[in-house]
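This report refers to the structure that appears directly beneath it.
Only a single protein chain was left out; the remaining protein chains are all shown in position.
The first chain written gets the first letter, and so on, giving A, B and C; residue counts start at 1 in each chain.
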Amino acid sequence: MDAANYLYLSVLLFTIGAVGVVVRRNAIVVFMCVELMLNAANLAFVTFSRINGDLNGQVVAFFTMVVAACEVVVGLAIIVTIYRSRRSASVDDASLLKR
Amino acid sequence: MNSLTLLMLLPLIGTAVIAALPKSNETLTKQVALATTVIVAAATIAMAVGFQRDNVDLQFVEKYSWIPSFGINFSLGIDGLSLVLILMSTVLAPIVVLAGWNEAHGGRWSVKVFYVLILVLETMMIGVFAATDVFLFYVIFEAMLIPVYFLIGGYGSGQRSAAAVKFLIYSLFGGLLMLGSIIALYVMSGAQGGHTFDLAALSQLQMTSTTQNVLFLGFFIAFAIKAPLWPLHTWLPDAAESATPGTSVLLLGVLDKVGTFGMIRYCLTLFPDASKTFTPLILVLSVISIIYGAFLAIGQKDLKRLIAFTSISHFGFITMGIFAMTSQGHSGATLYMFNHGFSTAALFLVGGWMISRRGSSTIADFGGLQRVTPVMAWSFFLAGMSSLALPGMSSFVSEFLVLVGTFTRYPVHAAIATFGIVLAALYILIPVQKALHGPTTPGNEELSDLNLREKIAIAPVIAIIVALGFYPSPLLNVINPASAHVIAQMGFTDPAPTNGDK
Amino acid sequence: MTTSSSLVYLIALPLVGATILLLAGRRADKWGHILGTLMSASSFAVGVYQLTQMLGRSNEARPVTQKLFEWISVGSFKVDAGLMLDQLSICFVLLITGVGTLIHIYSISYMSHDHDRRRFFAYLNLFIAAMLLLVLGNSYLNLYVGWEGVGLASYLLIGFWNQKPAYATASKKAFVMNRIGDMGLSFAIMIAFATLGTVSFDGIKAASEHASTAALTAIGIMLLVAATGKSAQFPLQAWLGDAMAGPTPVSALIHAATMVTAGVYLITRSNFIFDAAPTAQLLVVIVGAITLIFGALIGTAKDDIKKALAASTMSQIGYMILGAGLGPVGYAFAIMHLLTHGFFKAGMFLGAGSVMHGMNDEVNMRKYGALRKFMPITFITFGLGYLAILGVPPFAGFYSKDKIIETAFNAAGNKGLILGIVTLLGAGITAFYMSRVMILTFTGKSRWDDDAHPHESPLLMWLPMAILAIGSVASGFLLSNGNALVNWLAPLFAEHEEEAERLNPNLVSGLALAVVALGVAIAFIKYSRQEVAAVAPEDVSVFTKIARKDLMQDAFNEAVFMRTGQALTATLVKTDEAVIDGAVQGVGSMAMGSGSVLRGIQTGFVRSYAALILVGAALLIGAIWMVTK
Partner (left out) sequence: MEFVAPVLNYTLLSPILILLGGALIGVLVEAFVSKALRPITQLSVTLGSLVLALVQVWRIHNESSTSAAMSSVTIDGPGLLLQASIIIISIISVFLIADTEQFTALAAALPGSDEERHALQTGNQVTEVYPLTLFAVSGMLVFPIASDLITLFVALEMLSLPLYLMAGLSRRRRLASQESALKYFLLGAFSSAFFLFGAAFIYGFASSVTFSGIHDAIANASGNDVFLLIGIAFLSVGLLFKVGAVPFHAWSPDVYQGAPTPVTAFMAAATKVAAFGAMLRIFYTAFANAEWSWTPMLSLIAIITMVFGSLVAIAQRDVKRMLAYSSIAHAGFLLSGVIALNKAGLDASIFYLFAYGVATVGGFAIVTLVRDAAGEVTDLNRWKGLGKRSPWVASSFAFFLLAFAGIPLTSGFIGKFSIFSAAYESGATGVVIAGVLSSAIAAFFYIRVIVLMFFTDPIEDGTSVEIPSSLTQLTIVISLLVTFVLGVFPAPLLNFITNLATFLR
């Protein structure tokens, strides 16, 4: 089937992720939306690598997974600390800094 | 030959010495400052003697590469115009120091800081007139604001910080517009054979009339703010009201001249065509400044503000003379810059003494000073007479030259401007009557007359005013060739007598 | 042209005097007045020496010049500090220094009680110097310097007692109104330079040959404006009355004998311009005519002796201006009247001064009366001056004034008729108000305040009066004997043929005398026959009320110029603060405002930031989209 469809899919995923980041309050969920966007990008890479018949795209995908993993480590660390001190994982509660 | 650099270094050396002095010893600080300024003045006079009058080229030229990658040089040189203005600045400096002996005490910071600022400012005053590299000029033009800003805000009175900020913002704004034009010039010079900031080279640039007009405005607005030309003048009264008399003298006497100087040295040289295009507008603004400034001076209740507005009127004359493009108008304007320096100095210094003695700058608080403090009253009166351009005072020569020079080409403008001399009589005589004449108002009986120091300070100013009134040739001989050169470069010749067949 | 190196001393001597006296300060109080008088006297001596020299030369060689140095020279605008003494200026030199010296002497005693006498003499010297510069300058610009110089001196002297606010105001008024005149002069100079390319008398005289009438008319009118300012002519005459605030010797010297006549000098000096500009000349005549009636009328209503005399001065100068306006025929007579007037009016002012001196500075004539017995000398000298101004033969005024009336009649067309009648009328009114002064002051019953102890003035005061009195008797005869003055001045003025005499001179004199007699008679009936109230009666004709108010001239100026000026100033001051500075401040606060509004974007909610990033992404896409499509 036409590889372009995978592109559409990735765009769709990306959009879902982006919207999710904006609409969801729970930090964890927001973060997962970001991960979704990253994976959408990965999908795009792989698709293009298929379309262009060039392996680099797939290599990138691997790199991205690793990086994403690192992000999870750091991210969860931060989110957990916040949660412990605030007793809430809602990103809207953390709004001391403004204006 | 690097006498100009040396001249610029002298005050800095003084600054270093003062910085080394202990904070406690204020008298010594003042003495060092005075000595430095006197030496600088002497050096300048020595230079003036060595100046070849009839040589219209730049003299005492020197040039050191500064930022080669932008084609920027530290290059200095003076012609008649710059010489006259540098002379004025350096002669005024010691007078200001001596006259304002105790000005520094009301300040936020130590006496040391005050004189450091003054001396640094003097270096820049010399540099700004001597620079022949546009970038160098701009750098000093902007950097000068800082010491003045601290002088006003730190040692002034009343709403000093507000006034200082207003002054700084106004000037910075103008300066940035100028920066825009300078950048454009720089880029153009790059396109036309090598990046440079050399004034002479830049004046050769080819540009479309539109570009020229826009860039001209960039420069002119900056200068019109400095020189205050209506309607960009509103910072001046506030600044003058808040600054110490000495600072006001340097501000109105010297710094504002940078504006009119710039109009001649940069606007006319770099953008001759644009200058011609805008001449009608500028002349109208000048005439408005003359009349408007005079009326507002009449309307003032505060002595310092009054003096400030008289200056606005006078700057109107100077600008008018510059753009009248006749040798009389031009020489007159240049001479006017010099004379205005001294007559304003006289007004501010004596006014300052009156105010510090009375503890108020409201004209109504004075009265009958002529009976109480005759010498002070007389000094103020003479200063006033020179401000209203009484024949026999130097300012008369310049004002009349401007008028006559303008009249030959723009009769109407000159005619309206001439009404200024009646208004001048009013704005001087009203304060004279209120402050010096009439019965001695309560609170003034005990005022002390000028002391020796103050007499020594004011004497040379009045002497210069009167001497040049009767014998202006020494200056005119220096100025004339320079102005004639400019007029010729602009491609103008004085209108010939019409014998009335108009 | 002859050159002389001694002209400068004429000016230098009094100038040095003034400088010394001002700089020396109180140290000079002891001898200040002596020095001042000496300086003036020595200047007079130089003047006399110059006269003798001049007499020794032929007509053409009489004018002498002296170039001191190059004053201003820019492009084609060249003005030397140069002096020129010719037949015309010598008359003024002698009048100024002569009468000046006398008044110095008079003042020694008159001001003896004032502890600022030294300063007074300094000012007097300053005035002499400035006035001499005015008449000696060889170009309009040099004249201008003197012109404003005398203005300054007059300002200082009027305001000599400026601790009195009214006096200070008077001096300011004088200076400002003079400045308006000066403006005319500077216009004249500018036009002259723009059109003729020079400002020196000789240069303009030469150039005026081939200059357009338009230009010359313009210059002429501007000169006339200048003259009206300095000589208190209509419409700039209002300051003269108030100028009487100055000490009486000042009024005698400046506001009677010399400075106020500068206008006449200016016009006579510029004869070559006016002769070529009929319109301007006509205006001169009209101004003169109006003023001479105007002044005379004011004179009839004044109770203040000095103001009455001032009014009369105004009117007499009107005569001179009118004379000068009549062209070549008139110039000489104008000058002659100027000289004789210098004597008798100065004399009368000094007389008035001596009266005030005796009546502890009372100026209201209604409080005088019967002073004849107490001040005989004053009475006599004043009386001689009185006869002179009336034009009773053989007193000075007869010769000078009648000549003007005559010439006025002889002027061509209705102009002549009108002018003639006006001048006659003027003579009549003059006779009336001068007699009024005479009667109120010296005759009738005494109406003094109780503390008044009238007494004759000391020698130093009456001697000058006496000398001036002699002048007012003899000067007229001497000057007109064999047309002495006319011939003396002739070389300066254009040739002119005798016009046909409309009336026979004797008839004119007869008429004049008749009118004068009438005037005297009315005055006699009105003030000698019936009682004079010690306080000015209020139940008087509207006319009198107006006349007392200087014919509403001040009221008019105040309403039209002062009020509007003040209103304008006030509005401008407000505009500056509100509109212009307001705009500047507005920009500032606008930036501030928008700043704090945009701040709102920073809600502190991370999700809104993310939304912002989305918007940004859209923005970028959009931007790229725009350029590609």
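Just so it is clear, a contact is a pair of C-beta atoms (placed from the backbone, for glycine too) under 8 Å apart; a residue touches a chain by one contact, two chains touch by 3 or more.
All of these numbers come straight from a predicted model, not from anything done at the bench.
In the full assembly, the chain not pictured is in contact with A, B, C, by the touch criterion defined above.
Among B:V17, B:L172 or B:A201, only B:L172 touches the chain left out of the display. Of the listed positions B:G180, B:P231, B:P411 or B:P460, the one in contact with the omitted chain in the full complex is B:G180.
Contact residues of subunit B toward the unshown chain are 65-70, 108-109, 138-140, 142-143, 145-146, 150, 153-154, 160-161, 164-165, 168-169, 172-173, 176-177, 179-180, 183-184, 186-187, 190. On the side of subunit C, the interface with the absent chain consists of residues 588, 591-592, 594-596, 598-599, 601-602, 604, 606, 608-610, 612-613, 615-617, 619-621, 623-628, using the contact rule stated above. On the side of subunit A, touch with the chain left out of the figure occurs at residues 7, 10, 14, 17-18, 21, 27, 30-31, 34, 37-38, 40-42, 44-45, 47-49, 51-57, 59-60, 63-64, 67, 70-71, 74-75, 77-79, 81-82, 84-86, 91, 94-99.
Going forward, only the chains that are shown with their structure count from here on.
Geometrically, the chain at the heart of the complex, using CA-atom means, is B. Among the remaining chains, C is positioned farthest from subunit A, on the basis of C-alpha centroids.
The centroid of the Cα atoms in subunit A and the matching centroid in subunit C are 97 Å apart. One simple way to say how far apart two chains are is to compare their mean CA positions; for subunit A and subunit B this gives 65 Å.
Mean C-alpha positions place subunit B and subunit C at a centre distance of 37 Å. Counting partner chains per residue, subunit A has no residue touching two or more of them. Subunit B contributes residues 169-170, 231, 233-235, 292, 295-296, 298-300, 326-328, 331-332, 368, 370-371, 374, 378, 385, 390-392, 396-397, 400-401, 403-405, 407-408, 411, 414-415, 418-419, 421-422, 425-426, 429-430, 433, 436-440, 470-473, 476, 480, 483-484, 494-502 to its touches with subunit C in the complex. Residues 22, 25, 69-77, 81, 141, 144-145, 147-149, 152, 159, 162-165, 168-169, 172, 175-176, 179-180, 182-183, 186-187, 189-191, 193-198, 207, 210-216, 218, 568-570, 572-573, 576, 580-581, 584, 588 of subunit C are the ones touching subunit B in the complex.
Of all the residues in subunit C, the ones that touch subunit A in their complex are 599-600, 602-607, 610-611, 614.
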